[in-house]
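For this view, one protein chain was removed and the others were kept in their places.
Note that the chains are named A and B in the order they appear, and that numbering of residues resets to 1 at the start of each chain.
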Amino acid sequence: MDKIRIGIPRSIHYYYYGDLWINFFKKLDCDVIVSPRTNREIMEKGIQYANDEMCLSMKNLLGHISYLQGKCDYIIIPRIDNYGVQNQTCTNFLAIYDIVNNMFSQDILSYNIDVAHHQTEEKGFLEMGRKLGFTKKEIQRAYRDAKTFVQNKKQELIRKNIEKLNSEKEKVLLIGHPYNMYDDYIGRPIISFLEKLNVEVIYSDLFYSSITGPISKQLSRELYWKFNKESIGAIPVVQNKVDGIIFLSTFPCGPDSLVNELVMRKIHLPYINLILDDIDGRAGFETRLESFVDIMQERKRKHV
Amino acid sequence: MKPCYLGIDIGSISTKGVILDENNEIIRSLYIWTEGNPIEAVRNLLDGLKDDLPDCYEIKGIGTTGSARKLIGLMVDANIVKNEITAHAIGTLSTYPDVHTILEIGGQDSKIILLENGIITDYSMNTLCAAGTGSFLSSQAKRLGIPIEEFGSMALESQNPVKIAARCTVFAESDLIHKAQLGYEKKDIVAGLCKSIVLNYLNNVGKGKKIKGPIVFQGGVSKNKGVVKYFEEVLGEKVIVDPNSHLMGAIGIAILAHNNAVGKTYQLNIRDISFETKGMECNRCSNHCELLKIYKDQKLVDSWGSKCGKF
Partner (left out) sequence: MSKKTISFPHMGNYSIPVEYLLHHIVDANILIAPKISSRTIELGTKYSPEFVCTPFKYTLGTFIEALDMKADILIQAGGGCRYGYYSELQNQILEDLGYQFTYINLISQGKTDICKIYREFKKIDSHFHIIKALYYLFVTSKMVKYMDHVDDYIRMNIGFEIKKDSFIHANQLMLEDFKKAKGFFHLRHMYLKHFRKIKKIPIEKPSNCFKIGVIGELYTLMEPFANYDLEMILAKYGIEVKRYTNAHYLLFEKKKEVKKYLKYAREYIQYRMGADAADNIGRTKYLCTHDYDGIIHIKSSFCTPEIGAMPIINKICNQYDVPVLFFSFDANTSKVGIETRLEAFYDMIEMRRKK
């Protein structure tokens, strides 16, 4: 029998689960196809499929799915409701599976995470593995192995990220969702530009969530979106060690529109708010970033 | 005396008028700029139409459509006032009875109308924002220093249209300036703008609509050959642009005026009738409605904008 081919869209969920999925499915001896880095064609496809008012990140995801369509047996799209009562996700995470299922004729491999109702990640993987015809034992072993690998890798990334705080260069904390920051069409160009300006970029998602989650209460008491909690939670952790903060979000992100506004009203560091819209619409960003770096340097000089 | 019917389509940018005879053939037509003053534009329009209308005709019906349809309907005492979607569909059907899809991009509106056996089955209009419409195109042409009439043919020369983000007017404008400053060729920018209008239209107004041929494209922007070309390229179908494409709304409403004629004879001498509007804020209750009062010959004939219905 041919191997089962699993398609992984290199978009939203990939940046949380990509490594875990790849390892898990490889352990189960499936073929894994990851869509390429976002390019203009993928983005344009996404815009074609998406509703006009969807956020850029959703459009991006739909573009990746349309790329994978027909190239694999299943495309993996989880449905994530929450990671506990106070750790919810943006409603797009709740709806993504059903939206995609109605838009594409491709078979979808899905699982549901709803920790408040005892639907955990592990249960989800079991469900998914069973659908593909594996035994409970095989699935559990593959899941645990993959999980250990991913956790080690993440720890290494976190260590490196925290190490950067000792750098002599100008340091800026980049606050954003990983699927925006690391996407080749959304955040990457901004990161490379900052690196070109000799700025050290600290990523808000690479901290221990057991620290950033609770500490985010200092900035927002009532916040209930897990991903936002963890990214703004990086601020109290590093605020004495960085020179500035960049908020990066896509237009029109629901949670970011409120959370970032609240946080910006409370912090005392220089910051800019970058909102990315549509393809190639980033005219003027470079100028803004350059002047932002100038401000940080000026401020530092005064303080020394 | 032979009966004839007048249709007036008052858009934000241009005002169109046609006079049809009993067989719905065009006797006279005129196209002028609205220039922000629909009342004056219609006076000029009627003067122009009146002057060269043969004496053997008398006007037995007037219809108005377009964004100022209600106001002008009152002014000329029209026997029918209809929205531009219905008017465009009726007008187009008179020339193309088997039309399936009507694409329309006007001054500040863009719409798509789907028909089946001569009946509107679905339509949609832009989300109340001027991005990708005629007014946007002409302001960008001005910015680039190109006469709007040459815009389309210039776009045809380009081999490599530049990518322009046209989802929103503000974004598009800054993107356009940026591209120009980077040193892209003008014709490529112009072509990029035309293409982005097409893509934006299909992603916004045309989203989820089954576009089938025959396709008719109309409204002011249909005169732009660049936009037509990119529509054909993206849709992979022939796109028909009627020589009278800019008049379709007016033709449609004239036909409706014909069908709904009440037997009254109209004069086109409205120069002598005074017609004024007065805007005011009503402070009688906490609604603070913005009222618009309309006076014809110094007499209040209507007022709009009140929420409580007192006026």
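What we mean here is this: a contact is a pair of C-beta atoms (placed from the backbone, for glycine too) under 8 Å apart; a residue touches a chain by one contact, two chains touch by 3 or more.
All of these numbers come straight from a predicted model, not from anything done at the bench.
For the options A:S35, A:Q106, A:N161 or A:S220, the residue in contact with the chain missing from this view is A:S220. Residue in contact with the omitted chain (choice from A:Q69, A:N112, A:S209 or A:Q239): A:N112. Checked against the full complex, the one of B:D9, B:E84 or B:D188 touching the unshown chain is B:E84. Touching the missing chain, out of B:I13, B:L53 or B:M125, is residue B:M125. Where subunit A meets the omitted chain, the residues involved are 51, 53-55, 79, 81, 85-86, 88, 90-92, 94-99, 101-103, 112, 220-225, 251-252, 254-255, 257-262, 265-266, 275.
Although one chain is not displayed, subunit B still touches it through residues 67, 82-86, 109, 117, 119-125, 127-128, 208, 210, 286-288, 290, 307, 309.
Assume only the chains that are shown with their structure count from here on.
One finds 45 Å separating the Cα centroids of subunit A and subunit B.
Residues of subunit B touching subunit A in their complex: 127, 163-165, 167-168, 171, 174-175, 177-179, 199, 202-204, 207. For subunit A in complex with subunit B, the residues that touch the partner chain are 40, 44, 47-48, 51-52, 277-281, 283-284.
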